[in-house]
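Note that this complex is displayed minus one protein chain, with the remaining chains in position.
After this line comes subunit A, so read on.
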Amino acid sequence: MPYIVKIPQFEGPLDQLLTLAQQGQVDLREIPLAHIAEAYLAGTEHKVDLEEATEVLWMLAAMIEMKSRLLVPKPQTPAEPLPVEEEPSDLEARLEEKLQEYRVFKEVASALRALEDYQHRIFARPPGDDPNAVFLEGVTLDDLFRAFQQVLERAREEVGEIAAEEVKVAERMESILTLLAQHPQGVLFRDLFAAAATKLQVIVTFLALLELIKNRRVRAQQPQTFAPIRIALATT
């Protein structure tokens, strides 16, 4: 959701303020940007939405840049006569056209928002092997964690001396990718952990797997709750 600005001079979404400023419809010299920033920061004390924060930060920075340009005095006498300015009416028409174009997409976006909202509230069985599928289909972090615990449990049963060895996450990532390349249909989560794995190996393997999922190199799929989790190479 866009961040809503509420100051005496302007009330509405921040991105609209930016658009209006860029199109010269709002005089930034009259807009206290510091107040907007302070109000936003005050709001983030309870809850920070990183995506929104990024956008707000970016838009404020853009407006600060524009405002600073406005405040810097311009050279009084140009060395040469100014080139003939575009007919004001023409300029206005073009601005109006631009604004109109943007407005149309804003409207379309809200229509798409309604569709998105509807689709987010309905569920279907996930398609089988679809390259565009969601990367963690039906698998929650809890499921992965539970599966990890089971593997760890097994590792714990192996009592004995553990030889010092160094297992690197990057190496494990490579070996998982190699293994998956040999099994286009994917392998079961538990098969990634060799039977005799030490606790350290299990942990490194799990970290490597999380890293691969994060990097979208592999997909984890669980057809049903509590069903075995299958890991496969991301096909895109």
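The working rule: a residue touches a chain if its C-beta (ideal position, glycine included) is under 8 Å from a C-beta of that chain, and two chains touch if they have at least 3 such contacts; residues count from 1.
The working rule: contacts and distances are computed from a predicted model.
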{"item": "Listed names \"Tryptophan synthase beta chain\", \"DNA-directed DNA polymerase\", \"Protein-methionine-sulfoxide reductase catalytic subunit MsrP\" or \"Segregation and condensation protein B\", with the criterion being the UniProt name of the chain not displayed", "value": "\"Segregation and condensation protein B\""}
{"item": "Touch criterion as defined above, residue of A:27, A:116, A:153 or A:174 at the omitted chain", "value": "A:116"}
{"item": "Touch residues of subunit A, complete complex, unshown partner", "value": "1-2, 13, 15, 18-19, 22-23, 51-52, 54-55, 58-59, 62, 98, 101-102, 104-109, 111-113, 115-128, 130, 132, 138, 140, 142, 216, 225, 236"}
